[in-house]
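Of the protein chains in this complex, all but one are displayed in their positions.
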Amino acid sequence: MAKVSLVWVATPGLIDLDPALVAKAAGMSLDQGGLLEAAVVTTSLEQAPKQLRQRLVGLPVAWLELAAEVGGGPQAHRLARAAVAVSRAAGRAAKGTLPPVYAPQPAQSVLVAGAGFGALAAAWEAAALGHPVTLATPFDDAVQAGADDDPEAVSLLAAQLPAQVELVPHSELTRLIGGAGGFNVWLSTNGDAPQTYGAVFLAPPGELAVGCEVDGLDPALCCPVSELNPEDYEGPQDGWLHVAVLAGTAEPVPSYSFSAALEAALALARRPRVQVTLLFSEARVAAPGGEKLFRDCREAGVLMARVEPGKLSLRDGGRELAWLDPLLGEELELAPAALVLAQQAVAPRPAWLDNDLLIKPWDELVPDNPRLAGGRTSRTGLYLTGALRGTAPGDARRAEAASAAAAMHEVLTGKVVPMPVVRDSFCASCLTCVRTCPHGAPRYAGEHIQCAPAACVACGACAAECPAEAIAPPGWGNPEMFSSLEWGLALAPEPKMVLFACAASGMPAVASLSAQGHEWPAGLVIYPLVCAARMSQLLLLKSLELGAKRVLVAGCHPGNCRSVTGNHKAMAKITSLSGDLAALGLPPEAMEFLPLAANQTRELAQKVAAMAQAAGEE
Amino acid sequence: MTNAQLDTPVLILGGGVAGLAAAVDLARRGVAATIIEREPRLGGRASQFCCKATEACARCGACRLGELLVQAAHLPQITIYTAALAVAAQPQGDGWRVELSPQPGGEIGPGPGRPLRERTTLNTQAVILAVGGEAFNPAGKTRFGHGRVDGVFSALELEAMLSQGALGPDGLAPAKVAFIQCVGSRDASLGRLWCSRVCCGYALRMGRVIRKLLPESQVTFFHMDVQDYGRAWEDELPELRKQMRFVRAMPGEVTAGDGRPEVTYALAGEQAIKEGFDLVVLSVGLGPPNGASALGELFGAAKDSDGFLTTDGGPAGVFVAGAAAGPRSLNESMVHGGLAASQAASRVASLTEARHG
Partner (left out) sequence: MRLNDCDPGFKHEVAAEPGGEGIRACFACAACSARCPVGANRPDYDPRRLIRLTLLGRRDEVLSSPLIWLCSSCYTCGEVCPQQVRFTEVLTAIKNIAAREGHAPPSAKITAELLAKQGRLLEVTDFENDKRADLGLPPVEQRPGDFQAILGLKPAEGEAGEEPR
């Protein structure tokens, strides 16, 4: 085993700590500038001076955001915590299990499957970033727009597409496996032969559909907004022509759809002797210019009629409308000459997305999760944009494509790619990892598990679930984690406690508190995780076995996990162990999950303080 | 005295979520950028926002600021100056020459970025205006009593109160809370004839947080229409309707009652009601940035009919991101920052190509 030295980088939060004392407490030697075998560095890779980074090339090194883990408080406590963190890192460095700087050479080519503004924007963005792009469109050419697009904007964008974009007409994606840097993709134009791409954008052309109006309207009177020609409408010389515009009578429509209905109503109201009644459950005026349009419509004489959702009743075979006017408390009736219906942009979900067992269910693939905004899905390297995602037509789709493309470029060109270590001799080929991984990284190929070159984010879900302990994300295998926990808990005074903190929520909260000089309880071992998904029953029980009185896992709130279900998995494991806690004579609060956001520092501090007090009283 | 000189491919004005997201996306694209922030600290308005999660994440995006700050601090392509203001700008060659002036109060804080120390001349090929929007000052709607009636707060003040933990069983525990929507938006009499888009979302979610902190409390939501807000919003609304009282009426006024604010409102077919609340929250709308006209003159940026800055129709090399271009949620602002980053990167690339080719 390599001899580990402590390399101390001057950090503002650590100036009162003596590096020699920390090294001694952690059972290590302090770097004296000579040759190193293995090292723990007290700062992150990004913040380390360039010279130091060069000196450490090729060495087993554990990088440590020490200032964040130490926090404030009496110097003795700070020293103890520093020693705990350093020794934990030393365990990793000594075993040589550091993030391997892996050069897997992910494929750089990008497939955009779809058509319309969103698809062209994605193709343009990927090409601008230097990627070879294939645009597989169901249409004849790139100029044809989705029904929900502005055709002018589409042809303008099509004209700007660089020559390196290869167009494959009449082609659809039929199946996909793999992950970022190594997707295998089947196109309808390619028969059985899969092609390899580094990333895939899915942007099927949008359609306009009437979705939010009551059923049973007479089809002979109905005209969708997109097919309306206001010139066709004119009232009789001696009276009025009544037209009803329905804009979300069964349930509210999205604001872009409401704005389109308002534009239709306004054009109709400006025709001679046409009286327009706009029926809606909510006036969705949030699209740019929506409120002005709403007022312009009223000024032009459009009658605004609010209807309780779904309470519009139909008479005379769907030719007459009746509803309760909420203001007058009276029933109003209208027999319009025409019914104009608001539409929403939709794109049919490709069947293979739902039928493929290796693709996560829709809600897990494209959750409404702030960490997966801007076209991202939970599968690294797969981006889903436009109507299929429910994004409003126009500018929002362009922004979505731009944001997704930048993320894609970073994934495919990232210098340091974490790669899970799979020990083939242990692997039982049960495919638990393939089913578990939210990012689509592992797949079964040629009798062993292979990982897509750029898909892993080191969340550790696979390692937590693998029944054979055959798989470990870099630096987070069971032996390493147990050994560093052991180091840490051995040094911590009673009452010993472990805080497992997710890198997206718990750890930033720990870091902000530490930066403010927060006093952590002396016996608290802070253990950073990439994601709460890494928590296994084994790890929870091991913490207790090593003397911890309390184990707290601080992960994201449900719906905020970048790995979608990492927090749920940790919660489920803690719940499933609650019965065993009683058998061990431990209170139920010995193991807890704290849902936390990065900015909820106060909540974390309160929880840890309460936990320390309860543990101290036992 | 000659100014210090700086060169940067892209200058980003504003270190809120839109500016930070633009800088991070530029770095992902391999383009360096310099952020200048007027205030001593980065983060913009989002740094005041509370987490609105209850049983699950409310998808407000406030927690993502921390992530952006860490990324911005670590990415070598990003340079940050705080307490720095652009005071003059002129087109020069393909780009812009911008004069920066240090602002008082700049000290090195715990966050990323260093305060600007001296007057600096900065040459850049592209400028991203990400200065954010300005929330309506509720004192401008005098009849709602902000600043005059105890117990009346703006939604921004409530954000700060919630993030500081001021509300709860151990703190302020209002039994009855009212949210009044569209304060400073959808209002022709104030010349603010636009929907602020984000207020329904933030108010209902803060209402839900209050209900969780104080399960006995009653929350009333005075509104005209509930706007859409994110993809899962329609699924979320029925539950919100169960937790709170939705009243479709704009109150006439908020007055000081017997020790607590009273809200006067009218329901259809009934006489006006004066109802007491312990806490009245005014959901203030987002408007154009205060300095929009000054910035517009500085860079000749185009403005839309409401006064928000726009990229379209503006001078070459000036791009607008985030709430400066119109009311946007935090998540939308971050994605919009990505669009400005793409536009700026494209301009830098074409200028570089023209120079070498």
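In this document, chain identifiers A and B correspond to the written order of the chains, with residue numbering beginning at 1 in each.
Operating definition for what follows: a residue touches a chain if its C-beta (ideal position, glycine included) is under 8 Å from a C-beta of that chain, and two chains touch if they have at least 3 such contacts.
Just so it is clear, the structure is predicted and the values come from calculations on it, not from any experiment.
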{"item": "Interface partners of the hidden chain - shown chains only, full complex considered", "value": "A, B"}
{"item": "Which of B:Leu85, B:Ala249 or B:Ala302 contacts the chain that the document leaves out", "value": "B:Ala249"}
{"item": "Residue touching the undisplayed chain, where the options are B:Ala56, B:Ala73, B:Val149 or B:Met224", "value": "B:Met224"}
{"item": "Sole contact to the chain not displayed, among A:Glu331, A:Asp354, A:Asp424 or A:Glu618", "value": "A:Glu331"}
{"item": "Residues from chain B at the interface with the omitted partner, ascending", "value": "143, 182, 186-190, 224, 249-253, 264-272"}
{"item": "In chain A, positions touching the absent partner", "value": "240, 242, 275, 277, 283, 294-295, 298-301, 303-304, 306, 325, 327-328, 330-335"}
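Following the convention adopted for this analysis, only the chains that are shown with their structure count from here on.
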{"item": "Rounded Å distance, chain A centre to chain B centre (Cα mean)", "value": "22"}
{"item": "In the complex, chain B residues that touch chain A", "value": "25, 28-29, 49-51, 53, 55-57, 59-67, 70, 74-76, 110, 163-165, 185-186, 188, 193-195, 197, 224-232, 234, 248, 268-269, 304-305, 326, 331-332, 334-336, 338-339, 341-343, 345-346, 349"}
{"item": "Chain A residues touching chain B - in the complex, by the definition given at the top", "value": "44, 46-47, 125, 128-129, 251-252, 254-255, 282-286, 288-292, 295, 326-329, 368-371, 373-374, 389-390, 395-396, 398-400, 402-403, 405-407, 409-410, 504-505, 508, 512, 515-516, 556-560, 595, 597-600, 602"}
